[in-house]
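Yeah, one chain of the complex is gone here, protein chain that is, but the others are all in their spots.
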Amino acid sequence: MKKKIITIFMASMLAVTSLAGCASSESEKGGEDKAKEEGKSEEGDREITIWCWDTSDNGKNMNAGFTEATGIKVNMVAVESKDMTQKLQTTLASGGEMPDVAWLEATYRGKLLSLDIWEDITKDPYNFDTSQVLDYLLPLETAESGQYVGPECPSVAGMAYKRELAKEYLGTDDPAELETMLSDWDSFIEKGKEVKEKSGGKVFMLSSIGAAGQMLMGQSTEPFVDGDKINLETSMKPIFEKLIEMKQAGIVDVLDFSSAEEGASYAGDSDIFYPCANWSVEFTIKPNDKDGKGRWGFMLPPGGPFPWGGTVMGVPKAAKNKEAAAEYVKFMFGSEKGATLQRDCKGNFSPFKPVYEQDDFYSREDEYFAGQDVLQAIAQEVMPNIKGVREPSKYDQDINDAYNLALKTINASVDGSITADELIASMTDELLTKQPDLEK
Amino acid sequence: MTKKSAPYAMILPYFLLYIAFGLFPILFSLGVSFTSWDGIGEMTFVGLKNYVRVFTQDKYFYKSLWNTLILLGISTPIQITLGLLTATFLKDFFKKTQNGLQLINFLPYITTPVAVGIIFQLMFDWKSGVVNAFLNLFGAESVYWLGHAWTARAVVIFMLIWKNYGYKMIMFLSGLSTIPDELYEAAKIDGASWWARFTKITIPLLKPIFVFVIITSVINGFKLFDEPQLLFNSAGQPTGGPDRSVMTVVMKFYDSSFKNFEFGYGSALAYCLFLVIAAASLVLFRVVNGKKKED
């Protein structure tokens, strides 16, 4: 009896699980058939799997261009940027199947780069040529051990502004004039006070403390952690001091940075300036300000342009199709064809130096920006003027989290009645608690 | 199969499944908690070092425990009261519409937590949230709900109450339906008011269900993770909210294990939480169950 019951139970479980298997293998077949029809090639069944967070049609089209050129199929698996670390880690720990290419986002990258799990694609047989990569990017893509992990599209930023508001409160909507007027942060704050007075406190220079912080952080290169030593005093303190100054001057709106409510403010008319990366144009400004044609302008921010974001392509050592993966990386990030696909499908810039020798490779008049050629401005004014980058560290994630916490504190303090010293002290304390290896 | 061996056969599947997929992983984690391991490299045995770190070095362990206690301590009594009141009202006054009202009040419990996180973020937004819009109607100032320690806690507490009172209501409804109607009828004939009936009959007779509800709420409360995590999940938000005021112990465990690659330390944290829960449930059981003898 006992046996019978267990057998029946097990049998029914098996039946159900195998049913599950059938259902999914069928749909899998469907997918394969489709793929086969699209990319018949002599190479046979070469396919790579990419873990990424853009499985949109744009991404698919771009990869289709690669399949067409090489016959290698691309299978995209959606993993959110914030889940990538965990996903890679558990897959490694559990011996699961690793992707052939993984996307490593800027905030979470430091820790991931520091792990000894990436294939060196500059070596034989891959031979990815880093001399063709924009120089400023290299430190961002190199592990603390000195190993080069993989390329990324340059993500750089200037500042966008609402023309109407600039004209009304600053007297001009011409980028060059604004750049001269707001050449450094002190003049930015002074002008901000005038704007505040003129508008009766209704119009702000920036929408969030975090927006100012993003620019200031990007413009400095001093490391937050130097080896095992916390280095916030020289790196973070000046940033906090400026932020508190802005808060006290009342020139910054109270929204949370990169929150949905900040997104909504793009269409409003109480905040003038926004940090604006190359990807912000298509993905932040246009979706958030649907009727904003002609409303926008693009300029270099006080203190100059800065790097913002970026996603490194890592090829794990444990990947199955490393050579095909390297081919993908070389094609997308080390060839003009790839650069064209990146540009046309996603509006991405390429790290491939030669394309910047053509003046009009990145050029498009943008009606959102009243005909301003933002692409060209980014390629020719922003990119060459990036002064340097802060090297990724395995503590980036902790630092970023503690920094976000400090931003909240500044934002919630009614009139900026908090000192940079207090913030640094609690941030240091926080880092020491989380990472006992660190020293003060 | 004889009457003697049958019960063993009946509990066998449970224990087999539990040992295979419940106990084994837990014991494995116990082993891991004495090591330093990032899940990828070699495991190194470090003895009690992780536990020492939890109790002596990591002030966030205490902070997260304190946060958990606050959230749980405030929300649980309200959930239970609200659940009990709704249940009694439904039974006494809304007989006809009971099924519908029951479902409505149970809806929050079945809504996917991921959606709840997004919706509450929106509702308690400083600038565009419906809650502040409502406050403004009465001339009150907008509140930076998700920006201050205590208001963030208040939002999480509200979320917890909102989500769980329906579940408590169902539990109490089931308890109520076991109380014989004759008792109430007799009391009515004696002229007892509704309130008297509620306090003299309902509450005492519901005691067993109170014990169950309180103990499971406390246990589940200690395991709190979803609500605060999802509320501060979007980019640019610090883990655990402003001043880490809603960081719970399980969040801390998740952070250590799956964000910082510290499987060993994370497991030690989880075991410490388990110790706290076990101690709390024992004490509670004694207190709530009082003189009642075990059956």
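As written, the chains take the letters A and B, and residue 1 is the first residue of each chain.
Throughout what follows, contacts are C-beta pairs under 8 Å (C-beta built on N, C-alpha and C of every residue); 3 or more make two chains touch, one makes a residue touch a chain.
One rule holds for everything that comes next: contacts and distances are computed from a predicted model.
Undergrad: Of the options "NADH-quinone oxidoreductase subunit H", "Small basic family protein", "Carbohydrate ABC transporter permease" or "Na+/H+ antiporter subunit A", which is the UniProt protein name for the chain that has been left out of view?
TA: Answer from the record: the omitted chain is "Carbohydrate ABC transporter permease".
Undergrad: Among B:Ile40, B:Ile70 or B:Ile277, which one is in touch with the chain left out?
TA: B:Ile277
Undergrad: Touching the hidden chain in the full complex, which residues of chain B are there? Just list them.
TA: Contacting residues on chain B, toward the hidden partner: 1-4, 6-11, 13-15, 17-18, 20-22, 24-29, 32, 39, 82, 85-86, 89, 93-94, 99, 101-116, 118-120, 122-123, 125, 128-130, 133, 162, 166, 170-171, 173-175, 177-178, 207-212, 216, 219, 222-223, 225-226, 250, 253-254, 257-258, 263, 266-267, 270-271, 273-274, 277-278, 281, 289, 292, 295.
Undergrad: Which residue numbers on chain A touch the omitted chain?
TA: Touch set of chain A with respect to the missing chain: 1-2, 5, 9, 13, 16-17, 19-21, 23-24, 27-28, 51, 53-59, 77-80, 83, 86-87, 90-91, 93-97, 260-261, 263-264, 267, 279-280, 282-284, 287-288, 290, 346.
One rule holds in what follows: only the chains that are shown with their structure count from here on.
Undergrad: Which part of chain B faces chain A closely enough to touch in the complex?
TA: 1, 5, 9, 12-13, 38-40, 53, 57-60, 121-122, 125-128, 144, 146-148, 234-239, 242-244, 258-261, 263
Undergrad: Under the definition above, what is the set of chain A residues touching chain B in their complex?
TA: Residues 1-2, 5-6, 9, 82, 85-86, 89-90, 92-93, 111, 115, 117, 210, 254-261, 264-265, 397-398, 401-402, 404-405, 407-409, 411-412, 433-434, 436.
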